[in-house]
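Dropping the structure in here first, questions after.
Every protein chain except one is present and positioned as in the full complex.
Labels run A, B and C following the written order; every chain starts at residue 1.
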Amino acid sequence: MSAGNALWERVAASFARQGLMTHLGARLVRVEPGLCEVALPYSDKVTQQQLGFHGGAIGALADIAGGYAGLTQAPEGMEVTSVEFKINFMAAFQGGELRATGQVVKAGRRVIVTTAEVIHLSPEGKESVCAVMQQTLMPVPKTF
Amino acid sequence: MSAGNALWERVAASFARQGLMTHLGARLVRVEPGLCEVALPYSDKVTQQQLGFHGGAIGALADIAGGYAGLTQAPEGMEVTSVEFKINFMAAFQGGELRATGQVVKAGRRVIVTTAEVIHLSPEGKESVCAVMQQTLMPVPKTF
Amino acid sequence: MSAGNALWERVAASFARQGLMTHLGARLVRVEPGLCEVALPYSDKVTQQQLGFHGGAIGALADIAGGYAGLTQAPEGMEVTSVEFKINFMAAFQGGELRATGQVVKAGRRVIVTTAEVIHLSPEGKESVCAVMQQTLMPVPKTF
Partner (left out) sequence: MSAGNALWERVAASFARQGLMTHLGARLVRVEPGLCEVALPYSDKVTQQQLGFHGGAIGALADIAGGYAGLTQAPEGMEVTSVEFKINFMAAFQGGELRATGQVVKAGRRVIVTTAEVIHLSPEGKESVCAVMQQTLMPVPKTF
């Protein structure tokens, strides 16, 4: 889905306010009902001690991919907050970029459940599974 | 626990190589056998859209607190890698700093299990529970 | 904590209605504000293929230990339901019994977070850590 529609605008407006994501260099890639994809290029801001992408950065990316997938199905005027998430790391990667795609499994009134898959895109275009996440969100009043 | 001993040096040497942690402004606070405490001051690098600490930053901090607790019990010459972690967020906080304390529950040969508690310290010194994490680590050869 | 008080009665009344727990032979051991301990003796009803306690049985026991710890802090007239849980298994055990102790980390209005530790008690009285769990509960209306 492309920039310009209401769903994209809703997510993009919230995303732009995330200091962490802006600072790490993440960008919004795709927004659809119940789905959100975000990208994080490799840089020295996102590494761990062995110079791969940091698990914390991978987790943060998956967390917002799932969170914004959830936001697309939250009532107007609401934001969502992460109650919890759980992430499995499958392999370490350097260079290229990460792509996290979050999808809503069930959007309930009180709780939204999502999953996200994080893949690594090498500079040569090779795709590899990097991580999978499962997450619980809760709609909360928007304060901005 | 204090700077100068071998355990602190081992963890500090690895910590200093983490681009993500350096970039976000995190610092090592305490290292003991089976325990590690790290701190993350509030700044515009660690915020979410409602200006609280970002869940991704909280997760990253808990991940390394648990990871370095595990490293204190990994064989010499080994590093540890996160197989997975799961984190619950209890409340949102602005200002002050976060303190994550990781502890080893069981250090096995193939798998190390840890938990971490993240508290928020307000500028006035008030402590509040922010998050709890449970994590699986795996010893891996050190490559640096 | 002991039989006879209101907290024990509240939990015991709910526990007795659990077909799964009754069938597997679990029993309530201890109930305090924010805490619940349950026991599960070894039998051929709770085994996996290598004849150890089944991860599913360990998970079920931890789930209710956490759930009933949460129930002690839920409003009167409410039950709690598990939103999710995550459990790490530390070692396999045969014989003796399991003891799961759940504790409330934070009881919020919308969400209750608990942790549980499961230990194995050998026939000779030796205690070993078997599993640790982290759980999210939600208060729901009681229907019985």
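A few notes on this one:
The rule is simple: a residue touches a chain if its C-beta (ideal position, glycine included) is under 8 Å from a C-beta of that chain, and two chains touch if they have at least 3 such contacts.
If you're wondering where the values come from, they're calculated on a predicted model, not measured in any experiment.
Contact with the chain not shown here comes from a single listed residue; of C:28, C:61 or C:74, that residue is C:61. By the touch rule set out above, subunit B reaches the unshown chain at residues 83-84, 86, 110-111, 136, 138. Panel shows subunit C; residues 14-15, 17-21, 23-24, 43-51, 54-57, 59-61, 63-64, 67, 79, 81-89, 92, 142-144 of it touch the chain omitted from the view. On the side of subunit A, touch with the chain left out of the figure occurs at residues 86, 88, 90-91, 105-106, 108, 113, 115, 129, 132-134, 136.
Everything below uses one rule, namely that only the chains that are shown with their structure count from here on.
The two copies, subunit B and subunit C, are related by a rotation of 180°, based on C-alpha atoms and rounded to the nearest 5. Taken over every residue number at the interface, the positions common to subunit A and subunit C amount to over half, indicating a same-residue contact.
Between subunit B and subunit C the centroid-to-centroid distance comes to 29 Å (mean Cα coordinates, whole Å).
In subunit B, the residues that reach two or more other chains under the touch definition are 86, 88.
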